[in-house]
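Have a look at this one.
Our next item is chain A:
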Amino acid sequence: MLKEKYAKEIESLLARYPEDKKVSAILSLMHIAQKEYGYMSQEAKEEVADILGIDPTHVLSITGFYSLYYEEPVGEYVLEICNDLACALRGADEFIDMACQKLGVQKDEITPDGLFSIKNVMCLGACDRAPMLQCNLKFHEHLDEEKFDQLIDHYRQRAAEGDDRAHEVVDKILIETHH
Partner candidate 1 sequence: MIDGIVELLRGMGITLSHLFKKPVTYQYPEEKRPVRYRFKGRHELKRYDNGLEKCIGCSLCAAACPADAIFVEASENTDAERFSPGERYASTYEINMLRCIFCGFCEDACPTEAIVLEDKYELSFYDRASAIYTKEMLIVPVPEGGQDTPQITEPGMFDRSIPDMENPK
Partner candidate 2 sequence: MSDLVTIFVDGIELQVEQGATVVDASKRVDVDIPVFCHHPKLEPVGMCRMCLVEIGMPMRDRATGEPVLEEDGSPQINWGRGLQTGCTVRVADGMRVRTTTDVVDEARENVIEFLLTSHPLDCPICDKGGECPLQNLTMAHGLGESAFDFDSKMQNEKHVPLGELIFLDRERCIQCARCTRFQDEIADDPVIGFHNRGRALEIVTLSDPGFDSYWSGNTTDICPVGALTTADFRFGARPWELIPVASISPHGPEGANITMSTRQEAKSGGRVVIKRIMPRQNELVNEIWISDHTRFVHHFADAADRLTKPLIRKGGVLVETDWDTALTTVAEKLQAAGSSAAGLSGDRPSNEDLFAFQKLFRQGLKSHHIDLAASRIAGGDVTAQVGIASGSNLLDLGRGDVIVVVASDLHEEAPIWWLRVKQAAERGAQLVVLNVRPTRLDKFATHLVHYPVGEAVATVRQLLGAAQISDGASDQIGKIAEAIVGATNVVAFYGYEGLTYAETDVLAKSLANLLQVKNSDGHSHVGRVNNGLIAVWPHNNTQGAWDMGIHPALAPGYQSVDQPGRSAAEIYSGVQDGTVQTLFVMAADPVGDGLMNGRGLLDFLVVQELFLTETAKVADVVLPAQSWAERDGTFTNGERRVQRYYPAIQPVGESRPDWQIIEQIGHKMGLDKPHFAASLVFKKGIAAGVPQYSDMDYRSIAKVEKQYPDVGGEDLYYGGTSYENKHGLGQQWTSAAESGDVAMFTVPDVTPSAAGALPVIRTAALYTPGTLINRSDVLSPRMAQPTLHLHAADADRLSIATGDAVIVSVNGQSLQLSAHVNGAAPQGLALINGVSYAAGVLDAKIETA
């Protein structure tokens, strides 16, 4: 239960908002829920709704609106690749195909080791540096096959070293709430 596990963080988050506007804490709470459950599972939505005293539909609605909340389980490292027009012109589509092939998965699937999943996203604002991807909020630009291999190896290594889930946004929130 989030309520118990992150009691202090939740309390300090809620304290930032006036009594009748507690719902405003929803985005941060959802980040915590996503850190805990890996994605916005039914449980996650219900718990957030319960904390704020709102209907879970409200949480679902927000989950669907923002692309950084995942509605389906994702890998430890989410490779979000843009293939909007500018990126596509610089070979993003081929890059996605190559990446999928390398990892042996389709888009939105998770690798068997649970480490990676590939998502197709809309513009990330780095058109001039395409093909590019965003992995857990970190940009990796000017990519090609070789760099992709290095990237994958890098993350595999980090995972092997026991790296915690790298949802930096969440950690940032949590750090802030501690202060």
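If you want to know what made the cut, all candidates are chains of the complex that A comes from, given by their letters.
Note that a contact is a pair of C-beta atoms (placed from the backbone, for glycine too) under 8 Å apart; a residue touches a chain by one contact, two chains touch by 3 or more; residues count from 1.
What you are looking at is a predicted structure, and each value in this text was computed from that prediction instead of being measured.
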Study note, to complete from the structure: Of the candidates 1 or 2, the one touching chain A in this complex is 2
Point to revise | candidate 2-touching residues of chain A, taken from the complex the two chains share | key: 45, 54-61, 63-65
